[in-house]
Every structure is written in C-alpha cells, then in structure tokens.
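Left out: one protein chain. Kept in place: all the others.
Entry: chain A
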Amino acid sequence: MTTKEILTTQDLHLYYGSNEALKGINLSFEEKGITALIGPSGCGKSTYLRTLNRMNDLIPGVTITGTAEFKGEDLYAPNADTVQIRKEIGMVFQQPNPFPFSIYDNVIYGLRIAGERDKEKLDAVVEKSLRQAAVWDEVKDHLHESALALSGGQQQRVCIARVLAVSPEIILLDEPTSALDPVSSSQIEATLLNLRQDYTIIIVTHNLQQASRIADRTAFFMNGELVEVDQTKNIFMNPANKQTEDYISGRFG
C-alpha cells in the first residue's frame, strides 16, 4: 500500500525556556489511518502532538526549531495562518471541553463563525458529524439542550463531532479517553475506527491496549526522543528496540 505523506516533521526540537522537551523528531504521517503515540509520562508525546497544529504557541517561553510540513507547507513559516492550520488540523483534548451551549450549537460553532447561515446545510452538517462521531442516536432528541448535561463520554464524542464539522484533514487526539470510563472509552475507539478511512488520525494514549486495538502505526517516544515507529503489530509483537520492548512488556513506564 503506497499512500502519500501528509504531515512530516524533520529534526523538530522544542524548548520550554532552556529545557529541551523534544530532541529532534523525524516522523511522518501517511494520509488516512490511525497513528498512536505512546511512551511514559513526560516523554514529549503530547508536546509533539501540540506542535502539529501549533497549540504550543499559547505557552509562553516555547521555542521550536526544525521543520514541520503539512502537505509541503511549512507550519512554522512566518506567514503561516494558524487559524487556517487549525481548521485543517483539528484537535480533541484529554478533558471533554464542550462549550456551554446546546449540542447543536457546539457542533456548528466553527461553521457558523466562518459565516455559514444556511439552516438546512447546518442541520445536515450537525447530523452528519454527530453520526460520524457515533453519538447521533443518543442526542438526536435533545439537540437544543446544553451539551454540559451529557455524560463525559457523550461530551467527548460531541467534541469529536465539533472538530469533524469543520472538515479537517487531520484529527489530533490528546489522550481522549483517559478521563472516561471503560464503556465510553470503547465507544470512542469504535468511533475512531469508523473515521480512519476518511481522516488522518494521530492519537496520544497511555493505554497500550488501546494503541494495539486501534492504531495502524505506533510511535514510541521516550525522554523527548522518538525511539521507534512501525506498524502497530511489529511494535507490539516484534519491537526492534530494547527500550520499546521493555516499555510494552510493562517493565517500566
């Protein structure tokens, strides 16, 4: 299977002040499919994920060197449009963070602010996005009630729908199930498996079983370095690196 690379980072370094959190990451992502980033806490996997749509811009004192390219365009070029980047590279966070609005408004928020007013079109997008996020059947009868009244798992899927509604190419997920119960987690996993044909999904997870269940490729990070990246089954069955083997066999981490 030959697919083209959609997102590439080369020699990507990130410093918090003088502390080097990412030590030269060379990694590229192919179009479609799920890539999992795993590794012990503080290894830099979340930091790396957040460099991919420039969410680290918000943190004072961060310096980034090296290149990160999305479809051949430098994400960190001086004239790069962060707003456009984040429309194409959406993100779902660890804590479900729906806006304090109705479910309907949450999903169409990005579009409505972008100027879309056509009610029929918005309705269609809401239904499509919520179906894609596998939460439509649960919420279709109370679309106009507050999203905050939903359970954590439903909120998280509404957040996924909210990202899908602006039709990104890449979806970044930062430990999206670590605040959820096992049932909700498995619903999110099923959702992601549905989406993998249409979107490029990059997920940070602490849960190794989760990575092995859903990811096509897995990258193992440690101490700010990318140790190994390969097809998920190779990483879990036959890792090339001793550190990877120790980590996935539970010897540390």
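By definition in this document, contacts are C-beta pairs under 8 Å (C-beta built on N, C-alpha and C of every residue); 3 or more make two chains touch, one makes a residue touch a chain; residues count from 1.
Here is the rule we go by: contacts and distances are computed from a predicted model.
The UniProt record for the undisplayed chain lists the protein name "Phosphate transport system permease protein PstA", from the options "Preprotein translocase subunit TatC", "Phosphate transport system permease protein PstA", "Protein phosphatase CheZ" or "Response regulator".
Touching the missing chain, out of A:Leu75, A:Ala133 or A:Cys159, is residue A:Cys159. Touch with the chain that is not drawn comes from one residue among A:Gln95, A:Ser178 or A:Asn207, which is A:Gln95.
Looking at A:Met55, A:Val135, A:Leu150 or A:Ile203, the residue that reaches the missing chain in the full complex is A:Met55.
Within chain A, the residues in touch with the undisplayed chain are 53, 55, 58, 60, 83-88, 90-93, 95, 97-102, 104-105, 109-110, 113-114, 144-146, 159, 162-163, 166.
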